[in-house]
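So that we are looking at the same thing, I have put the structure below in structure tokens.
A protein chain is absent from this complex, but the other protein chains hold their places.
Up next, subunit A:
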Amino acid sequence: MQEQPNRRLRVLLAKLGMDTHTVGVTIIGHALREAGMEVIFTGLKQTPEMVAAAAIQEDVDVVGISTLSAGHTRNLPKLARLLREQGGGDKLLLAGGVIPQEDQPLLQAAGVHKIFTMGADTRDIVQYLEQWWAEKQASEAA
């Protein structure tokens, strides 16, 4: 499939499970939109299956999961596996929220590419995404 040059980055933001804390994901959504990205929010109370399906169907480049309830050690690895199984293994999977440092290696090994914990600067997140996108487009062009 031919990528159009300068296509806008498409980001799916989601809340998994029963965790309904939305302040962080609201701020990120506004910031990414302001940076020119397309942002889709799944709404609350999603299962890994629902998020994986939405990511494939919406053909997003990035899946960002906001988690503040301690369910992350189970539902994030499951989402990563579902994405791989459904042909979405090339999507960038990010997590943010309350994620203790000692859980991070487990999540990274399971396929979460990058974790932004509480207090992360939205400008750093935007910069990280822009850089990843530029590199991806460059490697696809090559």
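Please note the rule applied: contacts are C-beta pairs under 8 Å (C-beta built on N, C-alpha and C of every residue); 3 or more make two chains touch, one makes a residue touch a chain; residues count from 1.
Please note the rule applied: contacts and distances are computed from a predicted model.
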From the options "Methionine biosynthesis protein MetW", "Peptidoglycan-associated lipoprotein", "Methylmalonyl-CoA mutase N-terminal domain/subunit" or "Putative spermidine/putrescine transport system permease protein", the chain left out of the display has the UniProt protein name "Methylmalonyl-CoA mutase N-terminal domain/subunit"
List the residues of subunit A that touch the chain left out of this view. 13, 17-23, 25-27, 29-31, 39, 41-45, 47, 69-75, 98, 100-102, 117-119, 121-123
